[in-house]
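Complex shown without one protein chain; remaining protein chains in place.
And now, chain A:
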Amino acid sequence: MGIYLPIAEISVNVFVLLAMGAAVGFLSGMFGVGGGFLITPLLIFYNIPPAIAVATGANQVIASSFSGVLSHMKRGTLDFKLGGVLLAGGIVGSTGGIYVFAFLRRLGQLDLFISLLYVVLLGTVGGLMLVESVNALRATRSGAAPALKKSGQHNWIHRLPLKMRFRASKLFVSVIPVLGLGAGIGFLSSIMGVGGGFIMVPALIYLLKVPTNVVIGTSLFQIIFTSAYTTLVHATTNQTVDVVLAFLLMAGGVAGAQYGAKAGQRLRGEQLRALLALLVLAVAIRLAIDLFVTPPNLYSLSGADLN
């Protein structure tokens, strides 16, 4: 069944989009990530213009994150104060990102920049995760006990000034890295259409040493607001949010996510991480190939603003 997307201005198949949303939702439920980093490249592969894929991806992320935050709120695994500080940084980063986005679009380099960012980030994160999870799998197979985290150890981040206490996370840490992390994620959110969970979660755990149980809820909490802000700014400055497209993805996504979460409980953590790493790497490789393969048309047209 075909449907015409009002903003993307192309006809697409409803079932392909629902299935895409469901598949990504399933994976995001399984791995506890928002799925924006999969949705946006998939939309680009499906010939949705990158600028629209990014803005709509940000919109779609709100739905899955909101759904997730509701369960974390119920369980009390959410640090509102930490989320709030991350959010303050996120708004700044996102605003900057929107300007960079509009600027690159004018230059005609937006598509390239989005692809490059995806290749670099997904490649790095996927590579690191794969190495880590394969090591963990090997360690369990050889019977060695997994290395305990040295929780007492402090790194340079904990020596920065302007410390603040985050009770729910049992954390006393400088606001500088928290704001910086929020800003970085906000920037990525507006340029890549991702929530940023796949960077936020490891950063909170390994850099700020936030207890794992509050990490996902807090990360999702701040992602809702950052991506809502990103959606709003994209809608007003670039008019690139396609609600019809977003709704189809969300509808598939929220359904898929619940089943994914159930499936995820049956797999072991290392296996799950190894699978996710392979998936992330596959997307990165696919995007990288497109950068190097000779395009069928070297010339492209776009509207210009001469005033």
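FYI, contacts are C-beta pairs under 8 Å (C-beta built on N, C-alpha and C of every residue); 3 or more make two chains touch, one makes a residue touch a chain; residues count from 1.
The rule we apply is simple: contacts and distances are computed from a predicted model.
Asker: As a check of understanding, state which of "ATP phosphoribosyltransferase", "Leucine-binding protein domain-containing protein", "Gluconate 2-dehydrogenase subunit 3 family protein" or "TIGR02186 family protein" is the UniProt name of the chain not shown.
Answerer: In UniProt, the chain that is not shown appears as "TIGR02186 family protein".
Asker: May I ask which residue of A:Ala139, A:Val244 or A:Leu279 touches the chain that does not appear here?
Answerer: A:Val244
Asker: Quick one: which of A:Asn47, A:Gln109 or A:Thr124 touches the chain that's been left out?
Answerer: A:Gln109
Asker: Considering the whole complex, which of A:Val24, A:Ala63, A:Leu87 or A:Val201 touches the chain not shown?
Answerer: A:Ala63
Asker: List every residue of chain A that touches the chain not included in the displayed model.
Answerer: Per the touch rule, chain A residues meeting the hidden chain are 2, 4-7, 9, 11, 59-60, 62-67, 70-71, 108-109, 112, 116, 224, 228, 231-236, 239, 241, 243-244, 246-247, 250-251, 253-255, 257-259, 261-262, 291-295, 297-306.
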